[in-house]
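Encoded as structure tokens, the structure appears first; notes follow it.
For this depiction, one protein chain was excluded, whereas all remaining protein chains were kept in their positions.
== chain A ==
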Amino acid sequence: MTVVPAQQTGGGGGSSGLYDVLELVLDRGLVIDAFVRVSLVGIEILKIDVRVVVASVDTYLRFAEACNRLDLEAGPRKSPGLPDLVGEITESGAHGKSKGALSGAAETISDAFKQGRGESEGEGQSRPRARKTTTRTRRKEEQE
């Protein structure tokens, strides 16, 4: 898969650089028919970001997994103002020890179970829980 090398920051307000204006430079701007245009064959600018919701089994599984660990990862990275939908949000970095001990333990077990199963299925669906951002997870998948 072609991946245009470009820094992809997860947080807002990042630097711009070429990545964000690429499609403007290549795809907009004045065209004069009396001039020749350099060939753009090989440039897949429309594929530089694949964060589009694609209806596929892979996408569904990924979303299901993301939902499963959603409350576990709800920590300092959360923007303020988001609804707290899960009652017992575990403190970051202390999965098993925070107040929701019961659910924390259940999660840990289920996660271990999932990992065991994931490996045997060879689906690559199960990810180490240490992985923090799903974006990164996906990037990895893209490269595989």
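Brief remarks follow.
Keep this in mind: contacts are C-beta pairs under 8 Å (C-beta built on N, C-alpha and C of every residue); 3 or more make two chains touch, one makes a residue touch a chain; residues count from 1.
The criterion applied here is as follows: contacts and distances are computed from a predicted model.
This complex has a chain not shown, and the name its UniProt record holds, of "4Fe-4S dicluster domain-containing protein", "Gas vesicle protein", "ABC transporter permease subunit" or "Twin-arginine translocation signal domain-containing protein", is "Gas vesicle protein". Taking the complete complex into account, residues 10-14, 16, 18, 20-32, 34-41, 43-46, 48-53, 55, 57, 59-68, 70, 73-74, 77-83, 85, 106-107, 109-110, 113-114, 134-135 of chain A touch the chain not shown.
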